[in-house]
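Then we have subunit A:
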Amino acid sequence: MNTFFVSLLPVLLGLVLAPLLLGVIHRTKAVFAGRHGSPLLQAYSDLAKLLRKGAVYSRTTTWVFRAAPVIGLASVVSVMVLLPITGNSAPLSFVGDLIVFIYVLGLMRFFTVVAALDTGSSFEGMGASREVHFSALAEPAIVVGLVALASATGFLSLSGIFSAMSPTTWVVAGPALALVLAALFIVFLAENSRIPIDDPNTHLELTMIHEVMILDYSGPDLALVLYAAALKLWVLGALIVNVALSPLGLNGIRGVGLFVAGMLVLAVIVGCVESMMARSSFLKVPRLLVTAIALSGIAFMLIVRFTA
Partner candidate 1 sequence: MNFGWLLPILILVPGLLGVACLFLRSARAVLRLCAIGTLGVAAIAGAVTLHVFRFVPLFAGRSWFMLDALSAYHLAVMMMVFSISALYGVIYFRDEVARGTFTDKQARRYGGLWFGSLAAMVLVLVSNNLGIMWVGIEATTLLTAFLICIHPTAAALEAMWKYLLMCSVGVAVAFMGTLLIAASAQQTSLHGSDALLWTALRDAVHQLDPALLKAGFIFLVIGYGTKAGLAPMHNWLPDAHSQAPSPVSAVFSGFLLNAALYCILRFLPLVEAATGNTGWGRGILIALGLLSIVLAAMFILFQRDIKRLLAYSSVEHVGLIALGVGLGGFGAVAALFHMLSHSLAKTVSFASAGMLGQSYGTHDLRHFQGIVRRVPVWGTSLVIGLLVLIGIAPFSIFLSEFFILKAALSQRAYWTACLLLVGLCVVFISVLRSAIAMAWESDTGVQASHRFKLSHGLLVFIPLAVLLVLGVWMPESFVQILIRASELLGGTP
Partner candidate 2 sequence: MTLLQDTLLVALILTSFGMLVSGRLGAYIRMGALQGVMIGLLPLVVGRATPTLHVVFVAAAMIGLKGLVFPYLLFRALRESDTKREMNPFVGHVPSVFFGILALLGSFWMDARLGFPIHSSAALVIPVAFTTIMIGLFLIVTRRTALSQVIGFLVLENGIYAFGLAIVYEVPILLELGVLMDVFVAVFVMGIAIYHINREFDHIDIDRLNTLRG
């Protein structure tokens, strides 16, 4: 019973702490702007408020629109089961689970996009088109990045990769790992619709991506969508923190503690990035994502040529 609880700890931690990251990001931005800002736990109250309300559905929508939030949440939660936390294996791990990891997240995106098209609104269709365009560029970056990690460590599962990464891996392939880290960070920003790719705070501009796709959701559905988005932030952030903390070689409860601290630091970094950068124009977003592909591609080639 005790070991079962310990192995589920990463999942529970994510489910509980994910909305906190949003709070940290907002607070960081508020500090930068010289405001007091909303409370750290604002995201929790928002979710609670939305869950209490009723949902409104457009007459043009079908079951796809209603299923999408549930499928999205289910996908992201099942992905969390595969996700290790610094020094501790995930509850579930098997050879090749990193492919599952990427494509179950892809399933979530697929349903978000289909649901957006289902509304029949050209506005949401535009958002869907952009989402697909950018994720088509973000996906190679994360795939190649993870494959690079896999070939650096010789494991094909996330738990295997992160348990095998040690200070010596960094000595052998340090620059390449740093490149992967940078690529993952760009993908992290893109996938979670953060500045400079997308702006999560604008709701009425023609330029947004994720927010425009979920414009028709209300009440509990919106709560599910927002909660799933927060979990996605957590999941992709966890990848970065895992890579970044791997040279310390920690495990057990100290690993978990440091991991949570790392996640909070990441949130602060995202807040800083959002405060300091402007959202780049749509024409330049592909350049950024292609840079991510290039970074992970370079890393992959370096690792294959010189460490394998």
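Assume a residue touches a chain if its C-beta (ideal position, glycine included) is under 8 Å from a C-beta of that chain, and two chains touch if they have at least 3 such contacts; residues count from 1.
Keep in mind how these were chosen: all candidates are chains of the complex that A comes from, given by their letters.
Here the structure is a predicted model, which means the values were calculated and not measured.
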Options 1 or 2 - which one, within this complex, touches subunit A: 2
In the complex with candidate 2, residue positions of subunit A that touch it: 171, 174-176, 178-179, 286-287, 290-291, 293-295, 297-298, 301-302, 305-306
